[in-house]
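Heads up, one of the protein chains got dropped from this complex, but the rest are sitting where they should.
Letters are used for the chains, namely A, B and C, taken in the order the chains are written, and counting of residues starts over at 1 for each.
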């Protein structure tokens, strides 16, 4: 069993760290709001008071924070990972962060002879709880190797990409872009169907019973058929952030993403209409509005 | 066993009529190029020399032609279905036609006391051959009822919508719009991934192994990963037609479909570049071009 | 002085026919609602009871109807121009019609040895009244020559294009597409400025006082700065028609017009929100809505 650190105990992180403990690993955890660590302490976690403290004697520190800003802070800030991680130890960043930040973190860690791995995940909190996440990892093979026991405890499958750490970020960003696109296409299709007085539940049953049998169509299509977007699994502003990451990643390499642009504008419109608490399936409400459809309820 | 007519023996129709025969029905068939009927004749079909001839003594005539123009001709033209169908008999149009034409056909048939059902299908030729199509039907319930033995012989499942005949057309059009959208999103995602030197096969494996397990992602993603769009299952110009049907259907009811507009412009661009023989997965080649990616091979 | 016919006495036509009379030409006029011809009768016009009657003894019949449908009817319908125009006489269609219809009309007229000229105009009713229109003409040179005395009486300038009659339609359609695009860009720019609490009148003053001194910016910008779109000079549904003509013309020749698609979707959205009585400057209200801006007043 390895000794791991874990930083960031949000809805995902708490489950992931829990699974590390359940798998028998020794885990030291940090979260800004320290009370969140209580349930993990009961499972045997050591509770640290800074990201740096988490690094003591650990081979790998996993982190999963909300965005670039907070990831940057726990890594590059005072008492952060770069300052405290031992030589040869690895920081595996599992958050959805920008290509730019991933490249920057990798460079700084390397300058300290620390390893850096980008290892974002696909899956929502229930999948995290069930250790059914998918991990997509890129970075030096030796560094990924050190993370594997941890990844395995948290996921149903690990996909290893190349040694360029940003590859995993791009895959995650592209995946989220595709989800946003799928929601947009559902939103427009439902607006069309509804204006022809087609029953939305039957419409969804046909779509998912024929050519679109994937669970994502059922999940997002279900919210759209009900025209009900709360409580949110993943809020609209997070969607804006992730589509923004895709557009930035595209711009870095000269890749126009017109569908990404479309979805970004849709989300901005939704936010202007006060949908900031909606799940990002609520992108569909914008299509419905524009088609003259009043909210159901 | 019923007595059916069948008009239109293209790649789909030939299989569908064959399945009617295999199920034991008496079938009279018509196709403009009459030789196409030969294999059906061997299975016991009566070969007619006009759409009208097919109507003699039949309860239901199924038709599946390439587009609005040809459907209009065999229905409203000389020796067409309207002219020859008996009172109470039904025309079940299984092609992907416009809402406008469906409404027009329904009206004319009704004025002759004939039934009209819109019954487009989801599925490609192999599914048609295996009687694994999905039929989406709308129209008067009594008329749909008469078609059911035929539908059942051709499909794995029939979805019945309301009595407004255009509903089935809208569902089919919306489904195809969603496929086109899916291809566009794959195209942009692959262009992004490729520009970051991510292996396209691995990228596809991750997508379809995690959040997008549906066969459509594998089929279209497979062509895109190989950057190979020939031979086509469904050619780009047909995609233009179908996206055009979606935009028209939207305009009739005041539903903007910006993703539909985007895909339409992409297809037009592809056609300007000489991709008219490509499968519509080739929409992705336009994204690749725009990202500066040379064709593979 | 020549003998002319004039069909279509809407807001534009009444002024244009009036200018023919004022220039001393003999003019016979037709309008479906015949009372509209009264003021012209006082100016000396002969009032006809069918488009065909207008053709008697005339060298050129000018027509300016609302759209393709009505133009088709007065030309190809019973007692229409094709039926009644003399050999060698010319039909000059001054309406904004589709490329497809222009080509069709030219063909039918030619089969009767009649001339056909496409001659749409730029300018609103006040310009028509002041004989300050711009005429854009294409068709056989000999036919255009016959129309010139009439064009000169109605306009400040005539631009002659080539012998392919659709050229003038394309120029007119492209011009209207550019106006719609200009409105869209103003709409987005004002939404941005307003959200930064910039005074809209000052913003307009800066734009038109620096890089955008054209009257169209003042006219449309003025409505947008006031956020007031009624009474309409050119209603939103007419804008939809014209942008549709641009998209169709593009599709015929494989020209994607993504900005045209964008504007089309904006107008559809506006119509869904009940803006059908707005001037098409009201496209800007959609941008304002989407930016969370309440209507002024």
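By our rule, a residue touches a chain if its C-beta (ideal position, glycine included) is under 8 Å from a C-beta of that chain, and two chains touch if they have at least 3 such contacts.
Only a predicted model underlies this, so the values are computations on that prediction, with no experimental measurement involved.
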* Asked: Of the residues C:7, C:21, C:128 or C:171, which one touches the chain left out of the display?
  -> C:171
* Out of C:39, C:57 or C:162, which touches the unshown chain? -> C:162
* Structure fact -> Answer key for C:61, C:82, C:179 or C:268 versus the chain not shown reads C:179
* Structure fact -> In the whole complex, of C:66, C:108, C:148 or C:189, the residue touching the missing chain would be C:189
* Structure fact -> The missing chain sits against chain B at residues 258, 268-269, 272-273, 290-292
* **Positions on chain A where the hidden chain makes contact** => 240, 244, 250-251, 254-258, 261-262, 264-266, 268-269, 271-272
* To do: Considering the whole complex rather than only what is displayed, give the residues of chain C touching the chain that is not shown.
  => 99, 122, 134, 136, 157, 159, 161-162, 164, 166-167, 170-171, 173-175, 177-179, 181-182, 184-186, 188-189, 191-193, 195-199, 202-203, 205-207, 209-217, 246, 249-250, 253-260, 262, 287, 290-292
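Rule of thumb we're sticking to: only the chains that are shown with their structure count from here on.
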* Write the angle of the rotation needed to overlay chain A on chain C, where the fit uses Cα atoms and the result is rounded to the nearest 5°. => 180
* To do: Could you check if the interface between copies chain B and chain C is built from the same residues on both sides, meaning over half shared, or from different ones?
  => same
* Whole-Å separation of chain centres (CA-atom averages), chain A against chain B -> 38
* Structure fact -> In whole angstrom, the CA-centroid distance of chain A from chain C equals 53
* **Inter-centroid spacing, chain C versus chain B (mean Cα positions, whole Å)** => 39
* What are the residues of chain B that contact at least two other chains? -> 250, 254-258, 262
